[in-house]
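Missing here is one protein chain; the remaining ones are kept as they sit in the complex.
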Amino acid sequence: MLLEIDGLTKHFGGLAAVSRLDMQVNKGEIVGLIGPNGAGKTTVFNLVTGFLQPTRGKVVFDGKNITGKKPHVIAELGIGRTFQLNPLFADFTVLKNVVASFHLRPKSSLLATYFNTATYRRNEAYILEQSREILQLVGLDTVSDELAKNLPHGYQKMLGMARALAIKPRLLLLDEPLAGMNPDEIDFSMAAIKKTRQQGMTIVLVEHNMQIMDLCDRVVVINFGHKIAEGLPGEVRRNEEVIRAYFGGEYVA
Amino acid sequence: MELAVISLVNTLVLASMYILVALGFALLFSIMGILNFAHGAVYMIGGYICYGFAVQLGINLWLSLLLAVLIVASFGLFLEKFCFRPFSGNFDRTIVVCIGVILILETTVNLLVGYNVWSIPEFASGIIRIGAIHLSAERLITFIIGGALLLIMVWVINGTRTGQQMQAVSQDPEGAALQGISIHRVSALACFTACGLAAVAGSLMGAYLSLTPFMGSQMLVKALQLVILGGLGSIGGIFFAGLVVGAIDATLPLFISGAASQAIAFGIIVVLLLFRPQGFFGRKSG
Partner (left out) sequence: MDVMDKQLSIRNRNLTKPAVYAGLIVILSLLPLLIKSPYWLHVFILIFIYIIATVSLRVITTSGQFPLAHAAFMGIGAYTSAVVSKELGWTPWLTIPLGALAAMVIGILIAYPFARLRAIYYAVVSLFFGIGVLQILFVFEKWTNAYGGLIGIPYLLGATKVPYYYFFLGLTSLCLLALYRFEFCRIGTNLKAIAQSYMVASSVGINEARYRVIAVAVGCFFVGLAGATYAHYNVVLSYTSFDMLATLWLVLYAIVGGMGSFAGPIIGTAVLMVVPELFRELKEFVPFLSAGILLVVVFLMPQGLVGLPQLVRSWIVRRRERKAITHAS
């Protein structure tokens, strides 16, 4: 088991955003975390990646308790993530966004970096090559010299994923990877996610778009911070509580 | 006993003046998101304008005060429209504009005044006796005007529609705009009020102490002290910090040298900031 969430709870003031959530993710799986707006999906991501401190509960990654660790430590342990509102290094080019995200592997010491040693230069050359590869994977190699802020929305989302891949994660958390994309971009992004998965990546994703459920091996549904269903995409789609809580009549067909 | 009462009165006088200036500074920060480094210069110019009317032109002192406040408050409108609004949210460029304003105001005053130290005539003269205690009427009137204005400000901010609009803008400008609140109107009003208050303080302090071209930067430091100690955005915090800083400034010099008392005051504040960078009352800024 790669990620184990155990009784995770987060209160904001008196409000429970996430409440006693249990969830497991196995190596090589794609797990969908779905639920209506405000269900607490993004909060779960923020708790797992250390951007928020849980009120109670435990997060174990690859046998290591990572509850309450700082975001950069969790990144170093191998969890990459994207963000829903997709902040970027807006004034960097696309390529530089990815290059800058290669902070961890390989890592040069401060002194080696400053004094431009042979090791540092070798690392940087390797990083450049790897960054180009990642950009090719997510289909951004044609715009690698554009400033990130000038990219269309869908491309920016893909850049977010490219950046997360740059830390060479073992687990990838994608927060609404398809939000705001047009159909072409959606097809393209889904293909990229599939490709990443074929390379052995474990992925958890939060999404509203139902298309993505076809990619998932398993789906966890939460509402008001509680888990209300879990299972294969097909099963969940037929689950009545889920239909009531989330899909509403019109989506079922 | 007498010493205690006198330092209490001095504390209240200084505190009310500091708070008047700091309140305006904080108003501009929370509503427009700018640090108005020119606020001290505005305070200074208020004092000099009042002096100009009262002494040079021989107009009635209270009328001079009123004129000075109106002129400086209108200057606030000018500042808002031409110096702050074009750069709203741009911290760097606001600093440059503010320093430009400081340079122009201070140089103008320097050219007109030279090295003369002037003082505005007393707003009230005589000594008031309460039992064995003698108090100058000047101090009392300073405190009374300052205190009354502060009470009015608290009422305006908490009790009136305008005040509620100001609070709405400071908490969530976009939401406030959606509700049909004119941000420009609120900002202009804030600037008008803030500069007017500074002018009152400048005139009163010009009578209580004296006028110097440097009084602006001294007061700016005080306003910053209050705003930071109280926590940016907390009005209650500013009042509390004003009393603390006023007490330090009014009392400590009676016992130790001025320099040492300032050093102690700053020492306390720096230590406090190391442990509580958000000030006494500030929210955690995350």
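As written, the chains take the letters A and B, and residue 1 is the first residue of each chain.
Going forward, a contact is a pair of C-beta atoms (placed from the backbone, for glycine too) under 8 Å apart; a residue touches a chain by one contact, two chains touch by 3 or more.
Given the structure is predicted, the values throughout are model-derived calculations rather than measurements.
Residue-wise, the contact with the chain that is not shown comes from A:Ser101, picked out of A:Ser101, A:Ser131 or A:Thr196. The hidden chain makes contact, of the residues B:Ala4, B:Ile128 or B:Val221, with B:Val221. When the missing chain is restored to the complex, the residue among B:Leu57, B:Ile104 or B:Leu151 that touches it is B:Ile104. Contact between chain B and the unshown chain involves residues 33, 35, 37, 86-87, 91-93, 95-97, 99-101, 103-104, 106-107, 110-111, 217, 220-221, 224-225, 227-228, 232, 259-260, 262-263, 266-267, 269-270, 273-275, 277-278, 285-286. If you put the missing chain back, the residues of chain A touching it would be 49, 51, 70-72, 75-76, 80-81, 83, 87-92, 96, 99-104, 108, 110, 113-114, 116, 120, 124, 163-164, 166-167.
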